[in-house]
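A short write-up of the structure that comes next.
The complex appears here minus one protein chain, its other protein chains still in place.
Chains here go by letter, A and B, matching the order in which they are written, and residues are numbered from 1 within each.
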Amino acid sequence: MKTNARASGGFVSRLWALVKKETRQLLRDQSNLLIGIGLPIALIFIFGYGVTLDVKDIKLAVVTTQPSEQTEEVVSAIRLSQYFKPTIMTSFQQAEKALRARDVEAIAVFDDSFAADLAAGQADVQLIVLGSDATRASSIRTYFSSLIGTWAQKQADRHNVSTAGKGVTVIPRIWFNDANTSTWFIVPGLIVLIMTLVGTFLTALVMAREWERGTLEALFVTPVRPTEIILAKIIPYFFVGIIGLVLCVLASTFLFHVPIHGSFFILVVGSVIYMLVALAIGLLISAKTRNQFLASQMAILVSFLPAMMLSGFVFDLGNLPTAVKLIGLLLPATYFIELLRTVFLAGNFWPIILKDLALLTLYAVVLLGLARMLTKKTLD
Amino acid sequence: MTQIKQYFQFIFNLCQKEFLTVLKDPSSRIILILPIIMQSILFGYAATFDLKEVPYAVLDQSNSQASHDVLQKLKGAGLFNQVATLHGSNEVADVIGNQEALMVVYFPADFADKLQQDQASPLQLIVDGRNSATANAVVGSFNAITLAYNASTDVGSQLPITVKSRAWFNPNMETRWIIMPGMIAALSMIQTMMLTALSVAREREQGTFDQLLVTPSLPSQILISKAVPSIFIGLIQSTLVFLICRFWFDIPFQGNLFVLYLGLFLFTLASVGIGLSISAVSLNMQQAMLYTFVLLMPLMLLSGYATPLANMPDVMQNMTYVNPLRFSISIVRRVYLEGATLADVYTEMLPLILIAVVTLPVASWLFRHRTS
Partner (left out) sequence: MTSAVVQAEALNKVFINKQKKEQVVALASLDMCVKKGELTALVGPDGAGKTTLLRLIAGLMTPTQGRLSVLDIDMYAHPQQVQNLISYMPQRFGLYEDLSVQENLDLYADLHGVPADERHSRYQRLLTMTNLADFTARPAGKLSGGMKQKLGLACTLVRSPQLLLLDEPTVGVDPLSRQELWKIILQLVEEESLTVIVSTAYLDEAARCQQVHLLHEGKILVSGSPDTLTQRAQNQCYLFTPNPEQKPRELQSALLDKSDLVVDAVPQGGRVRCVLHPNNTIEDVTKDIPYNKVEPVVPSLEDAFMMSLKEHMPLQSVSVEKLKKDHKAKPDASSPIVSVKQLVKTFGDFTAVAKTSFDVYPGEIFGLLGPNGAGKTTTFRMLCGLLPATSGVLSVAGKNLRTARADARGRIGYVSQKFALYGNLTVYENLRFFAGTYNLWGKQRKAAIERVSEQFDLASHLKDKSGELPGGYKQRLAMAASLMHQPDILFLDEPTSGADPLARRAFWRRITALSQTGTAIIITTHFMEEAEYCDKILIQDAGEKLAMGTPEEIRADLADTGGEVMSMEETFINIIAVNRRKKQERSDED
């Protein structure tokens, strides 16, 4: 087979030799595997279980200065809810102290006249949350309001006060996330993160290392072509990225039960193209810096952090000021996240899929072309 | 006395060298300052769950005064932006699926009639759940609007209880207010730790570390001189982010600067301790860099910086107790937003001191005993 390859002009056999070399180096250096395989697995667990916007175990101080049948009922309703862990307190001072000491996260105050007001048909519950943990606070507020609302509804029904059931009611239908959990939208984002990590960070380092260690000088003075050097770097790391992808898809399907509504084929095609984009960015960075420290800093600054913060991974691009949004729209990661979320959660919506695929392909072609142009066999 | 003086003279001399090696090149000065400023401003704008111009479509099969009134309210809220009017329920899937609209407001044909008959009159809100945080926020905001509508028309259901909620320390519950103070600690950690981790590894790689070890300098002096510039740079970076919080984003500072800086100092000390331990373990710069990076990711993600710690499973919450960033973010937020005093936050400073007290001597011991 080797002789055949040689007959076809040397390109294949040289490329094959370089790919073999890269793969061996990749497999022998444990720190590569740590980043390429170990970190993705750790991230899957951290993201799948640790990083969640879904609230649980809300430690709530319930202040009832004048316990009554009604307050008892509310409290037991709170206690029954899966979200709250209430503690009964008799004075507001005590509750406030607990809040400041972070022993509780919110205070619900039922004041002296609660029972009386309720009988009169107009009672207030005061809820105090910590704005300094705004993400959680706003969820607490929503859950608490709906809990009280449900309870009040039941009360009203029981007393046949049919004020209820009138007026506009909203039936929310949240599509594409039946379980309404943030894991579903974070896990596709995780794929982007891991592929950026392997593609950009690792490749930038590996190529910069060759410059630093001077291994390229001897390599350059052989029949090898710059394209072959680039391709040989791309191919093994491409597969490491694909391993990351497979791990993520397996984890999302079997551990987190995230559905894949769209075409699996599109998922693979999109990932392949994005992997090329990430690799090209890594090659570009290392071609420019030729130094491992700078390369790693650049990789973090231009690809990794923006992919996390500005691509819609966590924070929706639509909510951002226009200037910042434009930066987000320049990132290839943005389109890959959009594509992944659509394919995973929504299904085959072709206009979006085609737009994203087209843009990613464009990025891949342009960036790979640039990387090829900047990789010259010269020490100047 | 002269011995003590001499001890500090040695440290001063070593520190001077460290500062020079780090700050001599204009490019490394730039890479320590500029990205911090750019990131904090950029991410400050980016880090928001607060809705803005949510694109929506309307499918109004009722086409009544009531539905128009509700839509009017929706427009008046200023958060939503109508992008399409649909004519059949078959169009809903595409308009949501292709992300032309984030939500579709669907008034059924009997919407007005039911309302007239004092019945509950449901309208449907179809929301794109691909970003569940945004979806929930949209539903919440829309609910508030219908409640307001019901109240205004006086036909709606008035529940006997109203929840009046107040958010302390961040009355408008702005995400930026909690993300930005968190960044005071988080952003500086990335480079502080990387810088420290590289400092010994670089000297090892270039052979200068041996040169240093054959001089009469003590390991403790070398250790301190490695820590001081990193702490200094870390605090400068934190200060930059602090100034951006305070003056660019106008987030009011409620606390005491001394407590804030004490917390930041202890935090930087702890991260430098970790960085130096990595550095002492690594044989070359590449290893130091990769180890730091592998460590940084979980430290950042499991710190409560972006998502609340309390949401995590208990196992993971317990894991965060060895994470200095977890404590420092809490300290900074509480001091910055709540005006927490030393008495309030000292319990969160103790773990930082503990981390520093463990890692620094370990690093110092490794300096001499880790040899290739």
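We take it that a contact is a pair of C-beta atoms (placed from the backbone, for glycine too) under 8 Å apart; a residue touches a chain by one contact, two chains touch by 3 or more.
Note that the structure is predicted; figures quoted are calculated from it, not measured.
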Residue among B:167, B:212, B:280 or B:296 that touches the chain left out of view: B:212
On subunit A, residues whose C-beta touches the chain left out of the figure: 2-3, 6, 10, 13-14, 16-18, 20-21, 24-25, 28-29, 210, 213-225, 377-380
Where the unshown chain meets subunit B, residue by residue: 6, 9-10, 12-14, 16-17, 20-21, 24-25, 206-208, 210-218, 371
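In this section, only the chains that are shown with their structure count from here on.
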Where subunit A and subunit B are represented by their mean Cα positions, the distance between them in whole Å: 14
Subunit B residues within the subunit A interface of the complex: 27, 31, 35, 39, 42-43, 45-55, 66, 70, 94, 96-99, 102, 115, 118-137, 139-140, 142-143, 146, 149-150, 153, 155-175, 177-178, 190, 194, 198, 285-287, 289-291, 293-294, 297-298, 301-302, 306-308, 310-313, 316, 333-334, 337-338, 340, 344
Residues of subunit A defined as touching subunit B within the complex: 31, 34-35, 38-39, 42-43, 46-47, 49-59, 99-101, 105, 118, 121-139, 141-142, 144-145, 148-149, 151-153, 155-156, 161, 163-178, 180-182, 184-185, 201, 205, 209, 292-294, 296-297, 300-301, 305, 309-310, 312, 314-316, 318-321, 323-324, 327-328, 338, 341-342, 345-347, 349, 351-352
